[in-house]
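Before we start, here is the structure in question, set down as structure tokens.
Note that this complex is displayed minus one protein chain, with the remaining chains in position.
Should a chain be cited, it is by its letter among A and B, assigned in written order, with residues numbered from 1 in that chain.
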Amino acid sequence: MYSMEENKMKVILAIVQDKDSQQLQTHLVKADFRATRLPSTGGFLKAGNSTFIIGVEDDKVDDALEVIKKTCHTRTQFVTSTFALPEAAGINDPIEVQVGGATCFILPVDKFVRF
Amino acid sequence: MYSMEENKMKVILAIVQDKDSQQLQTHLVKADFRATRLPSTGGFLKAGNSTFIIGVEDDKVDDALEVIKKTCHTRTQFVTSTFALPEAAGINDPIEVQVGGATCFILPVDKFVRF
Partner (left out) sequence: MYSMEENKMKVILAIVQDKDSQQLQTHLVKADFRATRLPSTGGFLKAGNSTFIIGVEDDKVDDALEVIKKTCHTRTQFVTSTFALPEAAGINDPIEVQVGGATCFILPVDKFVRF
């Protein structure tokens, strides 16, 4: 009927900020992972985000998570903005903002088929 | 390598009508649930819809479903329309339409990590 692959698969649902999405796609492909990206909004992260569906063999889950962690982990950046500053800050003082972050659900898979 | 949270998690995939989506997002946040919303079409519901991915601890699944039920359940509304009326109805007679509805799949989660 249809082909079935023997290796046990998992699906990683990863929700990441839009600003990290393109780079995550690139890094996953380089590491030989196949990921599908869906536009999404709200919830886990303040900024716009994307949801990745990554199909991965059981023993590669940690490697895939490592790629996500390296690319998307929460970190602070200094930005210089000329608007929306707190009153105490000078016009050109850089302010610290938190960016990135990833929320990952690893789901069991009963069967995996490709046609 | 990466942080792991001990509480057993579930993922709720909830497909709801667009007209209920914004309010569902608001009610979930108020109830301290984190949800990601993806645009979707067709299938379970006639009108445009949205798919929510809600990560929730095992013992909070029923609470989250209760929020979805209250916000999105199927109900009838009376609308006054000046076009597309059945022949027998007068121009300004309100007609009854069915709106809302939610289809929810609760998925097991092997592992949940945030970076």
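Just so it is clear, contacts are C-beta pairs under 8 Å (C-beta built on N, C-alpha and C of every residue); 3 or more make two chains touch, one makes a residue touch a chain.
Everything quoted here is computed from the prediction, not taken from an experiment.
Could you pull out which residues of subunit A are in touch with the chain that's been left out?
1-2, 9, 11, 25, 34-39, 53, 55, 107-115
On subunit B, what residues meet the omitted chain?
So the residues of subunit B touching the missing chain come out as 10, 13, 15, 38-44, 49, 51, 61-62, 65-66, 68-69, 72-74, 100-108.
In this text, only the chains that are shown with their structure count from here on.
Between subunit A and subunit B, what's the gap in Å when you average each chain's C-alpha atoms?
Chain centroid spacing, subunit A to subunit B, equals 24 Å.
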